[in-house]
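Only one protein chain is missing; all other protein chains are in place.
Order as written gives the chain letters A, B, C, D and E; numbering starts at 1 within each chain.
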Amino acid sequence: MGEITKKDIFNAGLALRREVLGDEYVDRVFALKDEFNGAVQDYVTTHAWGATWARRGDDGELTLPKKTRSIMNLAMLAAINRPHELEIHLRGAINNGVTKKEMLEIFLHVATYAGAPAMIDGIRIARRVWAEYDGNP
Amino acid sequence: MGEITKKDIFNAGLALRREVLGDEYVDRVFALKDEFNGAVQDYVTTHAWGATWARRGDDGELTLPKKTRSIMNLAMLAAINRPHELEIHLRGAINNGVTKKEMLEIFLHVATYAGAPAMIDGIRIARRVWAEYDGNP
Amino acid sequence: MGEITKKDIFNAGLALRREVLGDEYVDRVFALKDEFNGAVQDYVTTHAWGATWARRGDDGELTLPKKTRSIMNLAMLAAINRPHELEIHLRGAINNGVTKKEMLEIFLHVATYAGAPAMIDGIRIARRVWAEYDGNP
Amino acid sequence: MGEITKKDIFNAGLALRREVLGDEYVDRVFALKDEFNGAVQDYVTTHAWGATWARRGDDGELTLPKKTRSIMNLAMLAAINRPHELEIHLRGAINNGVTKKEMLEIFLHVATYAGAPAMIDGIRIARRVWAEYDGNP
Amino acid sequence: MGEITKKDIFNAGLALRREVLGDEYVDRVFALKDEFNGAVQDYVTTHAWGATWARRGDDGELTLPKKTRSIMNLAMLAAINRPHELEIHLRGAINNGVTKKEMLEIFLHVATYAGAPAMIDGIRIARRVWAEYDGNP
Partner (left out) sequence: MGEITKKDIFNAGLALRREVLGDEYVDRVFALKDEFNGAVQDYVTTHAWGATWARRGDDGELTLPKKTRSIMNLAMLAAINRPHELEIHLRGAINNGVTKKEMLEIFLHVATYAGAPAMIDGIRIARRVWAEYDGNP
């Protein structure tokens, strides 16, 4: 009962972020101490993860399956050309159950709408990420 | 038996395009006769729809559900700022079972990764498309 | 005393949004009732305006002058090609004290870094906005 | 003899601009009198047209054929999504000898590298421009 | 006589790709064996190279000179910010007869329409590619 607090949104965002990107990654990014990182992590956790990934409907369920959000991120981040963020979300997508086969299909689809270079750049990063998981570059 | 022909790819692409965008739309775009349109429709049907939407695995099934491709297109086309194409694929998304509620969640998600203006531009078009379906702007 | 609530962030965002874009505009966008708009306005007011425009430092002052944020928005929205949002923020920029002369300089600067078409598209919209203010297209 | 003046660059740019876009267009854009247009036209004529289109080698010849620059502009402006500028440069391309057939091939090529929506948006504008020239939409 | 097969398009695309990018490069990209690469190379060779670069008119000639396609690619890939692909197509452009002098003019032209950073990023890569050809960084 009572108002939703900023801390509630942050915490909901943090929980989702940990589920998707893993504790090791999240602990590592929070461990960095400089004059930027506190505000950046607060923004990302509250206003990105808390405001979208962690949204729940009246039934208490997530408004979109995590896997659906991962699929959108692979397509969008390849299309808008953000390789660092794409790499992070490729790992998240694996955690959310996106298969290697599905990733291939996602990036082929990206080629049609955002051009072949967007696919090729995406596949290059996917290859690198999968190499850690299965020793199969 | 026999080679896959270009016509096979075109026909598979055409069938998918009709399923997703509707016969009325597809008939209308093919009816336009000028020196550009033949090659453009051939390209789009073969090398876009045939090459991605219509892909089937060894089991004969589509490699990705149509709804998944629609969701990616709403996110990507909003993010890369292609309003004409987004409008067409919003109609396709409705045909593929994306609900109004899901569209809202998709565009909110886009805001996080591609900025609030991408969401707002996307919602504006979604509103226009839904107005035709339910008289509810 | 006590936790910052989501309502606090929303209200701070709303107050800034009213200062910058004017009551008439804000009342108008909130008046639109459909299945998208509630969540969209909540997101924009809380997670855009509340999370950035309304940020205050330990001294209680805004962390950046409103005029500085307007100047960045004119440059960015012209560069990333978001004409609808640019038009809204051109009005906001006038309210925040950006002069016609400064706008000219901002868009010339955009040409250097994002290309002449970004400048020309920006100037075209600026002209339309100023026409309402001074009858001078 | 003596230094190249700013006026020289402006004049060389203006001459090229007139050759490519036609006197009617150029006269029209210069005729607009407001607080933006003087500086904008000066910038565009000097620092865009004068600095690139009008460049001449030691032999006094243009460093690139005008048709080559037109072809690049059609591809680039479609790819980076600047429809107003693309429309202007489609007219310029016709003046520089780019045929309707070549435009089709240019936009098909754009689809491969920047996605099918970039092609479709480009073709839509090309169709409108050609309609004025040959009454053949 | 008979239908055009997918293999025909693939083969025509492959022949062009070898002409432009060289056997060494093409052999190398096909040699990579993983779960992505087969489909990616098939897509790129058929639906990119086969669908555009290898297009031939009724006269059997390529619909655009290879050099023209290279010029468009340098301009477009610099403008849309795809450095990996740009590097590959800079090598292709050299094979297609684009001179160092022409490349300079192409990237200067890009600056005008897509901003100075697009030119500078393009020139940096061009410098690296030419260093391999003439030992002149």
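To be clear about the criterion, a contact is a pair of C-beta atoms (placed from the backbone, for glycine too) under 8 Å apart; a residue touches a chain by one contact, two chains touch by 3 or more.
This structure is a prediction, so every number in the text was calculated from the model and none was measured.
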Visible chains that the absent chain touches, using the contact criterion stated earlier: A, B, C, D, E
Residue among C:Leu14, C:Val40, C:Ala93 or C:Val110 that touches the chain left out of view: C:Val110
Contact set of chain E toward the excluded chain (per top definition): 81, 100-101, 103-104, 107-108, 111, 115-121, 123-124, 126-127, 136-137
Residues in chain C touching the chain absent from view: 47-48, 51-53, 55, 63-64, 68-69, 71-73, 75-77, 79-80, 82, 85, 101-102, 105-106, 108-114
Contact set of chain A toward the excluded chain (per top definition): 34-36, 39-40, 43-44, 47-48, 77, 80-82, 84-85
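The definition used in the following text is that only the chains that are shown with their structure count from here on.
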Chains touching both chain B and chain D, listed by label: A, C, E
D-E compared against A-D, more contacting pairs: D-E
Chain whose Cα centroid lies at the greatest distance from that of chain D: A
Where chain C and chain D are represented by their mean Cα positions, the distance between them in whole Å: 32
Rounded Å distance between chain A and chain B, as computed from the means of their C-alpha atoms: 24
Distance from the mean Cα position of chain E to that of chain B, given in whole angstrom: 28
Junction residues of chain A - those touching two or more other chains: 47, 51, 101, 108, 111-118
Chain contact graph, described as a line, ring, star, complete graph or other shape: complete
